[in-house]
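Here the complex is missing one protein chain, while the rest keep their positions.
Letters A, B and C name the chains as they come in the text, with residue numbers starting at 1 for each one.
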């Protein structure tokens, strides 16, 4: 049983009628519903929860954190971001969605700005799987369309060890590494670009399949802490 | 002319007689002397300087930051660390030495803890060049000895895109990726492990050669900022 | 002075009127003309030359090999391919163009099949620079169009250490990592996708700029051979 915590900042749904209508239970509710299977157990938290949803208690009972954020990036407190980042390095999985690329949490783990170009006009997006043998690609068509999407375009300021699983074509001419995996410490991280709050993207079967696969892929197989211990020599030292 | 700023926290030299005797001008002074050539111009700063030595003024006139830190890691203020990290991502080169692996600056850029094992008994270290064609290896022997060193041992919690240029053998049985390159944004980063303050390591010709090479390798060829601009479509969008 | 050898299989130009009309001096002639600058010295060879153009003599006087191939892949003899691959590992630079992705030479160095999807209908291609600070991107617009191109699409079976410098958008909906760098031994390799023989792509200033930059980037800074020598111990061995 994989314990999945879906963290959604939950600002748009509360401030924009159109988004609330689209996601009456919040993006987090839609994800929990859409991803529901016997092997996944869900908990939803938002920025309004204690420690902005990233409390020690919540993180301690989280195997994989799914993270959607947008307008609230600047309001995230360093102490909460650091706590979550440390959990990832200690083994907790992380699946970052859409505008979460610019979250302090994802930037902290990448070490880069994760900057990109964008355009929110609802253009068509075509997602391609570039690593068909990757577990995250299982059961996902070689290519699928997000009929209305927010364009995220290259250049994408991510580290060189970010491996592409999906790449996207946008009607307006842009391209993007839309699904990338990363490892930080013992934690597996997957970033997936589709997910603009104005469109029913989190109801799309292919999108849900990718996120579900990513959750299973990111689930910890190993947990540990990184320490800097003083150690004894195991081979003789003759140097004075 | 490459403008090199040597940042040294300058705590040991002021608190420990043995270190002061070894480095009367501070580690920074020794490095500036040892690296002095016609194409490098040096400025030295310490933690005692304004903004802990990482002020906007200093960083703006820095092409490559050389960074030695140890006891002062926790005292570095986030605002100063972030300013320096942003400069690296914008193109400033960074050469991190020895205990600087655990500095907030290096950890911030790596996104990992940079943890390792250690032992300070003055054992022998043998450094091997594993990438003889790398510019940082130019003029450096295939292998050289640091007669008395502080052991840093694997596992070293660094990102997968850290490429080894040097690897070390320690008399007490440990091994370590002792020279690694990394890229963050437009900035080139090199970490070099030898440099324990109790030994005359920064007077060693091979060590100085490596650091000098690293400074030249890390010097910016491109400077820019990472923004997330809204852009117009370059291809027609027919989707409503 | 960088000694550039342009290797073109020279089959299309001799067999297809349309291609001959477009490239009366062969693709190699057009490249040599288009890339001509004071710091580059060109030699052109084709499959019809001794040792299929990859003779010891030619390779010994080559700093960077530029390689365009298509129909002749299967006819390349292993001995010639191996000679060229060894030169790359020993430091010779390699710039592989378009259909050269499926050459024995490129496959040998990658270790992968370098397979991809394709469509030759002359659709529009938009090339994006995803690494603006890369030397190969110098003076190249952030994005440019190849008005008529042959689509090469993902998935592209290349090794994980292939770093993207350019990515392309194709009118028909595909995406592709259209400019990638790779290192094999001491040799720098760049693969660039645009260059279908039926279109005047090698007269396009942006394309020529990329290839010229790639030649300079790939020029050897170090040459060596890889041997497996038996060596003496440098530290005492007490084990019986």
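Everything below uses one rule, namely that a contact is a pair of C-beta atoms (placed from the backbone, for glycine too) under 8 Å apart; a residue touches a chain by one contact, two chains touch by 3 or more.
Everything quoted here is computed from the prediction, not taken from an experiment.
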Visible chains that the absent chain touches, using the contact criterion stated earlier: A, B, C
Contact residue for the chain not shown (choose from A:20, A:41, A:82 or A:126): A:126
Which residue of C:24, C:50, C:139 or C:172 touches the chain not shown here: C:172
Residues in subunit C touching the chain absent from view: 78, 89, 102, 108-113, 115-124, 147-148, 151, 153, 157, 159-161, 171-174, 183-185, 226-240
Residues of subunit A (touch criterion as defined above) contacting the omitted chain: 91, 124, 126, 132-133, 135, 143, 169, 171, 186, 221-222, 224, 234-235
Interface with the unshown chain - residue positions in subunit B: 126, 128-132, 143, 153-156, 160, 163, 167-170, 173-175, 177
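Note that in this section only the chains that are shown with their structure count from here on.
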Subunit B against subunit A, contact positions shared by both copies (same if over half, else different): same
Residue list for subunit C, restricted to those that touch at least two other chains: 126, 132, 143, 169
